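The complex is shown incomplete by one protein chain, all other protein chains being positioned as in the whole.
Coming up: subunit A.
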Amino acid sequence: MDLSSMRLWTLGGVWVSHAVHTCNAPVLPAGRITALQAMDFWKKHFERTGVAEPDQSSQYIIAHLLGAKTIESLEHGKLAEFLSHEKTEQMWKLCTKRLSRMPVQYVIGEWDFRDLTLKMRPPVFIPRPETEELVELVLTDLEMKPETGVSVDTHPTCLEVGCGSGAISLSLLKSLPQLKAIALDQSQDAVTLTAENIMELGDRLQIYHLDVLTAVVGLCSPVSVLVSNPPYLFSEDMASLEAEVFRFEDHSALDGGKDGLKVIKQILTLAPRILSNHGRVYLEVDPQHPLLIQRWVKENVEELRYIETRRDITGRPRFCILQKEKSNQDRELAFGLRN
């Protein structure tokens, strides 16, 4: 490291060397600094090195170290306090991880989803804010009266395909004390992480390291809800994903094939065998998918009726709701209308 590439900065009156060479992260300050100073230093450093969301990254990390979720929820004056040597070391260690574009959620090892705080660990897919609305859609239907068509079950069950960290299933279980859930993922890492996130909801959740086709074979009884945030990105878009996603998250949780519909089609094909009559499928998809799915289901899955498309908070078509309707043939047989 030659001196010409070194820059010296003051941080609270203390000289801190900042090597421009990409392999070297900033060294620890020699003297004491406040939480605010540490936060500002790293925000500027993230800006200089092109790390996305420089201020949020720095804020979430320092808040986490000080025992809070956000800096807004910190006790007044806490940021102005001096950091212990240990905390300063931790701040430097965590922020250095963020330099490699590791998502903040992986850096601090946790994130919130609705009213849950979940452990996060690479490469298990990090829940997105849009998906919180998917949970709301399911809850709305499960809490409503029979007119919606969803069978009013006093003991509803839901099955989640591709549970990742467990966000969707655990969130549903927390909001509905009478619900039982089955969660699947083809990734062992995801299954392990979901199990770690269970906490007191454990007796109502079964987790399986399986793909959906295998699960259907072993399913004891039909469920009233089938929910999924399946991989839905287009293969050709994978290479241009932002570094946080591309380098650290499981590609098999993202890549939905050429048209992004590979896993979605599998789920929809199997849905009638998984669902009870009038049971519903709730999917999160790419904005280009709802129309394609509507058409495809009409031609390929006789027992599924497309109910509606719902938009996410940014206004993009994001959620597809479908319902199982037993075919006319079955109904006629049941009523003895055919001999």
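Definition applied: a contact is a pair of C-beta atoms (placed from the backbone, for glycine too) under 8 Å apart; a residue touches a chain by one contact, two chains touch by 3 or more; residues count from 1.
Here, contacts and distances are computed from a predicted model.
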item: Absent chain [UniProt protein name; select from "Mitochondrial translation release factor in rescue", "EKC/KEOPS complex subunit Gon7", "Transporter" or "Pyruvate dehydrogenase E1 component subunit alpha"]; value: "Mitochondrial translation release factor in rescue"
item: Candidate in contact with the missing chain, chosen from A:L36, A:A52, A:A215 or A:L292; value: A:A52
item: Residue of A:K43, A:K265, A:R280 or A:R318 touching the missing chain in the full complex; value: A:R318
item: Sole contact to the chain not displayed, among A:D40, A:E132 or A:D185; value: A:E132
item: Selected from A:V104, A:L226, A:I293 or A:I321 as touching the chain missing from the view; value: A:V104
item: Interface residues of subunit A (partner: the chain not displayed); value: 52-53, 56-57, 60, 69-70, 72-73, 103-105, 111-115, 125-126, 128-130, 132-133, 136-137, 139-140, 143, 175, 229, 231-233, 237, 241-242, 244-245, 249, 253-254, 284, 286-288, 311-316, 318
